[in-house]
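Data block below; observations after.
As you look at this complex, bear in mind that one protein chain is not there, while each of the others sits in place.
Moving on to chain A:
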Amino acid sequence: MEEVDVEPVVTKIPAVSDGKHMGFAWGPGDILVYETLHKASGCSFIHEVRKDEDIYSPILRKLFNESHHIFVGLQTIREDLPSKSRKPQFVSISKNYRSVIRACMEELQQVAVCSVLSQVSILLAIELIWNLCEVLFIDAAPAGSLLLHLLDWVRLHKADVDEKARDVLQSDSPAEHRDYWDVVMSYVLQGRLDEARQMLMKQATLQPAARNMYKVMDTLLSKMPFFNPSGTQTLTEFDVKWRHWHEEVDRCLQDNSFASNKHLEIICKLLLGDEDTLLEHKELLGTWYHFLVTRLLFCHPTVKPAELHYYAQSCMTMFLDSRSVPEPLDSILLAAFEFDIHQVIKDCSIALNNWWFVAHLTDLLDHCKLLQSHNLHFGSNLREFLLLEYAAGLFTHHSLWQLAVDYFDHCPEFGRVYLELQIERVPLDTERKALKVLRICEQRQMSEQVRSICKIMAMRALRNNRLGSALSWSIRAKDAAFATLISERFLQDYCTRGTFSDLDLIDNLGPAMLLSDRLTFLGKYREFHKLYEEKRFTEAAKLLLSLMTAKIAPRSFWMTLLTDALPLLEQKEEEDIEVTKVELLRLALARNLAMAIVKEGTVGT
């Protein structure tokens, strides 16, 4: 048995009193728990314990539906295209997923109830992780563009800078606002140097005496080189240029050009990537990964993907206090910087209570061919395992089960089995729902399930005396046995009442008549009656004869047939048809009648 990764979470069942025993039963997504004394059960309640509350949130439902749409689209991307043209597609799909997460987050934020806040923060974290995975794994940017993408990543997740800047700019005297320097520093830390320069100009106009100093700073800021991936400059050339610039900044610092202005000096030190100065601004940075990206920006902009984890580990250690325990999010991000995809997925699976994130991310990474085949104890691969878990959870939802069907479809090994087991358990309250479930089964050639569902619906119809419905269900399932059962009902009805019920059905059976012998007999027998009523006795007689000779009549009905034959026999023969047969019939009648009376004693049903 493997070691447990994390201590199991204890959930108290409030309604069960302390110290009592509990019995339980596992369900697909939940546990049923009841209070029990081992000998007699005195409780009257069964408690349902659910781990995943998210699928019942109305706003998060949009996440599940939209992402289902994206998932299905992803599965249809053709495998035979060269990887070069597929990568942009994967990146765009990844962006789609993220925009769906963001849309949900925005909606949740508008609701702004405290129960929802934890969901918002979880979604924030999810989007952060996904974005990083997109940058590192899917886009797989090489050195040079890697830093630019990481910068974008950090900027996207630190929105308070813009808010503060707006406040500052809208005030009467922005340069004297108490947050002014914070804003400038934050811009520098995020590499938004143009905006920093614009802000600094406001200060420069206020201090004409120090104009030269501000001019120098402005020049430094404007000359910082940024790598242009689509340009002609190679990475080495960029590196050289950057070092020149770095030396220039260093010279300015050594020259004490900014000695008289403490703020500008700090900015200069930041531009040099001085660790101590960076760490002094922990509140502006907020997180260790911001610290990491800023440090890389000002010390090592040509960082290679393989080198990331050295910096990440050291930055995290430096930034976090030695006492504080790294949160799950931190270790997940660290694992991502180490390019350990499996660790990322594993940690996310443990930290989140819903398989949505890991299932979709793993599926996307699998399509990018980034997951090695990973043998799990039960044989299927990681992607399939996660998708199955996710879909099985969806299936327990009264509405979202339809989405789960598509997920099962794209799990080649076990998806079908799971679907077969689950689809039979969908409650069928209305015919409309039964039709939809049937369509799902028929499209996948699940004939067992089709038969069983049709049988359930047909039995239900039969119990409610809806013989036409029952027949239409048995036709759908091509269930001859059931069609026979229905015909028996009709015939019984006729025998008891002397007339047919539901004539509209029997008169219009059409080719469905051939489904079962009994049904054919029913249809033909009714036809006989119609012919008789229309006084077409010859044809009626012929039909009756064929019914008797064809031996499709049930034995119990022979008496009735013979009784029907009696008036015909008394008819004058209008045509000389099959006189012999009729004679034989007369004979057989006499003998049969005698035998029947002797054998059964009484005549009657």
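The rule is simple: contacts are C-beta pairs under 8 Å (C-beta built on N, C-alpha and C of every residue); 3 or more make two chains touch, one makes a residue touch a chain; residues count from 1.
Just so we're on the same page, contacts and distances are computed from a predicted model.
Protein name for the hidden chain, per its UniProt entry and selected from "NMDA receptor-regulated protein 1-domain-containing protein", "Glucosidase 2 subunit beta", "Nucleoporin 43" or "UV-stimulated scaffold protein A C-terminal domain-containing protein": "Nucleoporin 43".
Which of A:Leu467, A:Ala483 or A:Leu519 touches the hidden chain is settled by the complete complex: it is A:Leu467.
Taking the complete complex into account, A:Thr430 is the one of A:Gln110, A:Thr430 or A:Thr496 that touches the chain left out. Panel shows chain A; residues 58-59, 61-62, 65-66, 68-69, 72-73, 398-399, 402-403, 429-433, 435-436, 439, 443, 464-469, 471-472, 475, 501-502, 504-505, 508-512 of it touch the chain omitted from the view.
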